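Dropping the structure in here first, questions after.
Left out: one protein chain. Kept in place: all the others.
By written order: A and B. Residues from 1 in each chain.
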Amino acid sequence: MSAKGEIRIEKISKAFGSLLAVKDVDLSIPAGSYCCMLGPSGCGKTTLLRMIAGHETPTSGRILIGGEDVTDVPTGSRGTALMFQNYALFPHLSVLDNVAFSLKVQGQGTAQRRDQAMNMLKRVQLSHLAERVPAQLSGGQQQRVALARALVTNPQVLLLDEPLSALDEFLRLRMRSELKRLQTELGITFVHVTHTQPEAIALADQVIIMDHGVVEQSGHPREIYDQPHSPYVARFMGGQNVIFGTVGTKGKDGFAVTDEADNKYKLDSALALAKGQKVAFAVRRDGAKLASGKGRSDNAIKGEIRNIEYQGTFVKVALKTCQKDEFLVYLSDGEYFASPRKVGETVSAIWPIERNHYLEGENNSSGDPTGH
Amino acid sequence: MQSSSPKRKTSFYLLAGFFGLFILFLYGPMLSIFILSFQGVQGSMTFPLRDASTHWFGDLFTSTRYGDLGGAFRRSMIMAIAALALTAVICFFAGLAFRKRFWGSGPIFYLAIVSLVIPGLLLSFGIGQMFQLSGMPLHWMISGLGAHLSWTLPFGLLIMFAVLNRFDSSWEEAARDAGATPSQILRYVTLPILFPGLIAVALFGFTLSYDEFPRSLLTLGTRNTLPLEVANMTSSVTTPALYAIGTITTVISLVVIAVAFSAIAIVQRRRSKRMATS
Partner (left out) sequence: MINKDWVPYLQVAPLAILMVLFVAIPLAVLVTLSFWLSDGISLTPTFSFDNYKAVLTSFLTWKLLLATLKFAVLTWFFTLVIGFTCSYFLVFHVKNLKLQIALFLLCTIPFWTSNVIRMISWVPFLGKEGLFNSFLMMLGIIDRPLEFLLFSDFAVVLTYVHLFTLFMMVPIFNSMAKISPSVIEAAVDAGASPFMILKDIIIPLTRTGIALGSVFVVTLVMGDFFVIRVMGGGQSSNIAAAMKNNIDQLYYPDAAAMAVFLIIAVLVPIVVILRIVDVRAELAR
């Protein structure tokens, strides 16, 4: 017996003509959790969401909501509600009638459904605008109307397609915390599609990161941020530097790894690596320190400072190294200003061996949210 | 730079003058036949207006010289109303269909465009011959209405395309998400949102049929519509009665246009008025 809002996705694929948008995805989203699907545009996250909502039919596989197979159940009777990216508010209906719409198609009487819709509007603090039409509302107000319209049917699952993307920065942060508060209050499952990583980290109990129609990694945000599965996840989530190298001999303190510029690193001896193997590993940007460029030490990378940005609580230093990506170091401002650097200076970034996180996945995409 | 430079001002006045002359060119002749339709009994077909009267309007209804004007008017009205209804309904659904790609959508679209640009007389001739060669009698409500639809439907379709350009199909998806059935989506969402555009389609359906001349010419059979009667009168009638009938049919057209425009304005006013009540 499954809980009411639990979603299970079994071997789901979706093809549009010859294009495979979603490939053989298996997923489980626990009831009452806040789940964020994250990935660049075109990664299949919206298609997956629309399949859960019933707006697209899977080419193969099953979708279960609350333990019930809903793969062939029409939209609107599977206990889900979708909030559209552009809100899709009906332009010819008042705010109140927009919210009452799903009650109207169920055949409820006018007075009853308006009462119920008004209660929902109060909940999102918009009852004073009930008689307006959507065109007269601001973006933030439209978003709340869309939310109220989706919630009025008491869905087990609320699906949100890029719900914050149309708002300006300030409103986005406010609505973000409001969404989280609402989800906690209602206790239903939220599935939220986004391409911005901070949004996912801030909101989610479970982050699902996708690329090219497959799930790259799924788990708690901290796990994904700290222990990315592949170079792609590390880059997309941010906060990490990705380093490529070749495995050398295994010593008592781990495997020796060397990169093209002969920088030397160490990876955990418990890993199953073979000599000569190409490997990738990640180092958190806030885990490294800078040392002057003279001499060589283990687990350090040499580079030339390209850019220094003061960010308030920390200072971001970008190094040009032999690696493809810039190597970024986040230093606390106290630490940085104790020994300030200059652009053009050659330095070493150095960090403890246990900071090295081996990346077992092979996806090496750039992790650019726009999909380039 | 708004009109601060004197050069811009001159060009503005020159263009405004040109535009004014164009409006005069469009409406002046029409206005003159309105005036001359009130010509006195002794008055001629040209100015000046002598002893203004409504004699020639009365003459239209009482004299037998003008043939079956009443019947022609009745038939024109029936056809125009039928064309209005059929054009609106057929183009509404066809427009919805053309949002998707389907087998045959290209040929149907091109057929509509061909019908739009082909000389009306040719199509009239073709339709007339098609009926005669297949042994079917020409009838104004069958071959005639078909010929009119060949003219109103392509226009209606193009207007539906323009209207649907601003229609967001996620409205329909949102309705489906709320549990609406296909017929509920049509009644509560698609139709009401598209309604003002549909009035425009209907206006084209009515006026294009009501004034249609070349396509009616060889397709009506034994009975005439009003434009055909009027066209015949241009060679046979040499009194201001010709202007009187012109005035009457133009006034009818103008009333229909006014009704359609007001209907669109009322619907749109209602949609934005809600602000005032809150």
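One rule holds for everything that comes next: a contact is a pair of C-beta atoms (placed from the backbone, for glycine too) under 8 Å apart; a residue touches a chain by one contact, two chains touch by 3 or more.
Just so you know, these numbers come straight off a predicted model, no measurement behind them.
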Visible contact partners (per top-of-document touch definition) of the missing chain: B
Contact with the hidden chain (one of B:Leu157, B:Ala175 or B:Ile193): B:Leu157
Touching residue (missing chain; options B:Gly179, B:Gly197 or B:Pro227): B:Pro227
Missing-partner contacts on chain B, residue numbers: 1, 7, 11-12, 15-16, 18-19, 22-23, 25-30, 32-33, 36, 44-47, 89-91, 93-94, 96-98, 100, 102, 104-105, 108, 111-112, 114-115, 117-123, 125-127, 129-130, 133, 146-147, 149-150, 153, 157, 203-204, 207, 210-211, 213-214, 218, 227, 230-231, 234-235, 242-243, 246, 249-250, 253-254, 256-257, 261
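The working rule: only the chains that are shown with their structure count from here on.
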Footprint of chain A on chain B - complex, ascending: 168, 170-171, 173-181, 184, 188-189, 192-193, 271-272, 274-275, 277-278
Chain A residues touching chain B - in the complex, by the definition given at the top: 53-55, 74-77, 80-82, 84, 86, 88-92, 94, 101-102, 104-106, 128-133, 135-136, 149-150, 153
